[in-house]
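For this view, one protein chain was removed and the others were kept in their places.
Up next is chain A:
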Amino acid sequence: MTLLGLALAYAGFLALSLAMERHHEQVFAVRRIPVLRARLCFWGGWALLALSLLPPVAAFGWGLGLVVWTGLLTASAMPLALLLCYAPRVALCLGAAPLPAGLLALL
């Protein structure tokens, strides 16, 4: 469950960063973001971040869950900031992490 929360938070931050021209350029080598994509990334990013709150709260309850979630936000945003500059393609691919993490949580 913690892993799923981490993956969702990462995907959320990734989407938010792709709605920013500087990071869109790092990943896709194009500075201009298509309008629809920008909106999708922006709102999808916030939605994913909100969603990432659910697994830790489900696993630990509200008190501890919020503490874990805050930690997960840090732990997902930091590698993203480094990957965007050193390995942008890896940063993009890791955005799919919620799928395997979700399957793992279902098992």
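Here is the rule we go by: a residue touches a chain if its C-beta (ideal position, glycine included) is under 8 Å from a C-beta of that chain, and two chains touch if they have at least 3 such contacts; residues count from 1.
One rule holds in what follows: contacts and distances are computed from a predicted model.
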Considering the UniProt annotation of the chain absent from this complex, which name among "Esterase", "Peptidase", "Molybdopterin binding aldehyde oxidase and xanthine dehydrogenase" or "SOS cell division inhibitor SulA" applies?
-> "Peptidase"
Selected from A:20, A:40, A:54 or A:105 as touching the chain missing from the view = A:20
Check the options A:30, A:50, A:64 or A:90 and report the residue that touches the missing chain.
-> A:64
On chain A, residues whose C-beta touches the chain left out of the figure = 2, 13, 16-17, 20, 22-23, 63-64, 67-68, 70-75, 77-78, 80-82, 84-86
